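One structure below.
Every protein chain but one is kept in place in this view of the complex.
Chains here go by letter, A and B, matching the order in which they are written, and residues are numbered from 1 within each.
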Amino acid sequence: MIIAAGELYPIFEWAKELLTGLGLPEVWQHLIIYGALAAILFGTLSVFALFLVWWERKIAAHIQQRFGPMRVGWHGWYQTIMDAVKLLQKEDIRVAIRDKAVFFWAPVLCFVAAFLAYVVMPFGEGLIVADLNIGILYIMAVTTFTVIALLMAGWGSHNKYALLGGMRSAAQVVSYEVPMAVSLLAIVVFTGSLSMQDIVNSQSGYIWNWFIFKVPFGPIAFITYTIAAVAEANRVPFDIPEAESELVAGYNVEYSGMKFAMFFLAEFINLFTVSAIATTVFFGGWNGPLLPSWVWFLLKTFGIVLLMMLFRWTYPRLRVDQLMKFAWKFLVPVTFANLILAGIIKYYGWYW
Amino acid sequence: MALRTEEFQVNMGPHHPATHGVCRMVLTMDGEKVIKIEPVIGYLHRAIEKICENRTYPQCLPLMDRFEYVTSMATNQVFSMAAEKLAEIEVPERAEYLRVIMVELNRIASHLIFYGVTAMDLGAYTPFLYGLRERELILDLFEETCGQRLTYNYIRIGGVSKDILPGFDKKAHAALDTIEQKLEDYEGLLNENPIWLVRTKGVGVLPAEVAIQYGVSGPSLRASGVDYDIRRDDPYSVYHKFDWEVPTRQNGDTFDRYIQRLDEIRVSIKILRQAIDGLPEGDIKAKVKPKFKPKEGEVYNRIESARGEMGCHLVSDGTVKPVRVKLRGSSYNNLQAIPAFATNCMIADLVAIFATMDIILPECDR
Partner (left out) sequence: MTREELVAYIGSHFEGKLTEMETGKFDPWFEVKAEDLVEVCQKLHDDENLKFDFLCDLAGNDTRERFEVSYKLVSLTLKHRLDLRVALDYEGAEIESVQHIWAGANWHEREVWELYGINIKNHDNLTRFLLHDEWDEGFPMRKDWDGKDFVRLPEI
């Protein structure tokens, strides 16, 4: 059984002893421990999502020379909690829809799929739920669940606008999966391992060991990965699926109340996921002097999230055919060339 | 088995963030392409013309404000000038200068809204707030002069209603300096952005012949290469005393219409500086009888408002109430031209075209 090592190991030892002392069999012990881990992970990520919503509003406001939420607590820090309370008490509008099951399960699937990637996310030295040896492959597989959820939302809403939005978003996410995966593959070729902890460990030491500094394929992979990640997270300049001024909120136009809140939070969790992957693969994960490792991880991830937020509030959005053209005609060839380059560099040993 | 595709109808309904008011467009679409556009208007029809037949001439003026509330100084001016032509009233020079100052400030405010709303429709949310921030400087000037921020009722028959306060010229010059400097920021934010260029260049080309056929006027016409500006070609008020040029552009696509309006802000700033510095002393209103009765006759008066040619056809029979007030709004013809050149574009392009034609629905519906 893969159990986290490092900082949390004494806590797990203690928990195991406690449970063995209670006389529970092995299977039950593992179930309880993993159940507790899942609950902690879910709680932490929900708090991160709420924090990200508030942070986005403040950043947007300061870019636009206004203040953002200021009344609800100091600088509006619990605004999101109040918004969640408001959404909870809203009426759950159900239009005359034919496919009730699809309509109901779409937000659930979206929300669950957003969390699945955190099983292999290295939050710190030893702070990982399960260090699968196919870490990156697992993440790539799991982030595709969102496509199904968006298609279900578009179909089940029984609304032309929602259907258009769902179709567009499915096309976009599927198209940008390829450059995203192949950019990460360039780094995987270099490391020789798909496991997330191995990738982070091979960047330990000094700051120039980070993969983003492994010129020339590192920066290229980072840039193409960021573009593809912004498209995966459905954010401007790629936010066609939820373009307010064109399709009036696209695939989630018929959802209200808590179901809408699930889509909304899932979007922010997706944003955090792609930033966390970028941190792990390009910026050295939790490596860093002086501060605890999870603090470094959070700082770097929030830095990349800030970068993506700045994109949102500066750029206009691309039209859907321009988006597709850009993905297939530009990003895919560039990322494949980058992969070949990384392979050649690794084979001949032209790196430091 | 061959795949069958079907056209479907989508309603860009009256409630829509991108239609600038309550315009409904029934689109027949084939996938992403729009094959047929049919604008349906009338959702904001308030029967202004019918009501005006039941009011005296000064009572009509606040109604004119609501005819087009974004540039309501111009709407007041077009009606007042028509009434003055019929009654053969000579407006004092100070009043004419004040009219020019207010109308040009209003033109800048309207173009700033255009800038913000166009950027917002294309996905860049930040320029909207930047444009409105500059517009607040102008609205402060209006508020201190006539007390209102949007529907002014300032330009009256015979002149203007109130004189400007003593510190007006300093504040106005400061505001104009700020706006001119911030215009460079706006252009730097969007003009060379590849995403903006790929969304607007070559999109929605309005050929000059189509524009002339449909009666499109104003910046949309000048961006297509036709050099026609009523302030220069059919001179009214004191525009001939200032030194300014009419900008035009050649291609007539969305990008050109966007740049055209930013250029027109610069032209307005130039006129305004000369007008504020050259403001003469004198009366602000000619002597007009309380029961204003113009001569019998009819006149059509046109001015250049922010959107194009705004006209007022006034028919009078010598009594205190007009017989007919017909208002010609430029958005009426601009909107009519859209199906003629915007067919076979994508729906995202249609949003961009609609935004840059600068359509304001109250002008269409009255």
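By definition in this document, a contact is a pair of C-beta atoms (placed from the backbone, for glycine too) under 8 Å apart; a residue touches a chain by one contact, two chains touch by 3 or more.
If you're wondering where the values come from, they're calculated on a predicted model, not measured in any experiment.
Participant: Which shown chains does the hidden chain touch?
Facilitator: The chain that is not shown is in contact with B.
Participant: Tell me which residue among B:93, B:169, B:283 or B:317 touches the hidden chain in the full complex.
Facilitator: Of these options, the touching residue for the absent chain is B:317.
Participant: Which of these, B:26, B:246, B:286 or B:340, touches the one chain of the complex that we don't see?
Facilitator: Missing-chain contact among the listed residues: B:340.
Participant: Looking at the whole complex, which of B:55, B:171, B:241 or B:273 touches the chain that is not displayed?
Facilitator: Among B:55, B:171, B:241 or B:273, only B:55 touches the chain that is not shown.
Participant: So which of B:114, B:196, B:214 or B:354 would be touching the chain we can't see?
Facilitator: Of all options in B:114, B:196, B:214 or B:354, contact with the hidden chain holds for B:214.
Participant: Taking the full complex into account, what residues of subunit B touch the chain not shown?
Facilitator: 41-42, 45, 47, 49-50, 53-56, 85, 88, 212-217, 226, 228, 233-234, 291, 297-300, 302, 309, 311, 313, 315, 317, 320, 323-324, 326, 328, 332-333, 336-337, 340, 365-366
Note that only the chains that are shown with their structure count from here on.
Participant: Whole-Å distance, subunit A centre to subunit B centre, using C-alpha means?
Facilitator: For subunit A versus subunit B, the centre distance works out to 46 Å.
Participant: Which residues, counting only subunit A, touch subunit B once they are in their complex?
Facilitator: 60, 63-66, 160-161, 236-237, 239-240, 243-246, 248, 313-322
Participant: Quick one: in the complex, what on subunit B touches subunit A?
Facilitator: Counting only subunit B, the residues touching subunit A are 8, 10, 16-18, 32, 119-126, 129-130, 133, 189-190, 193, 195-196, 198-199, 346-349, 351.
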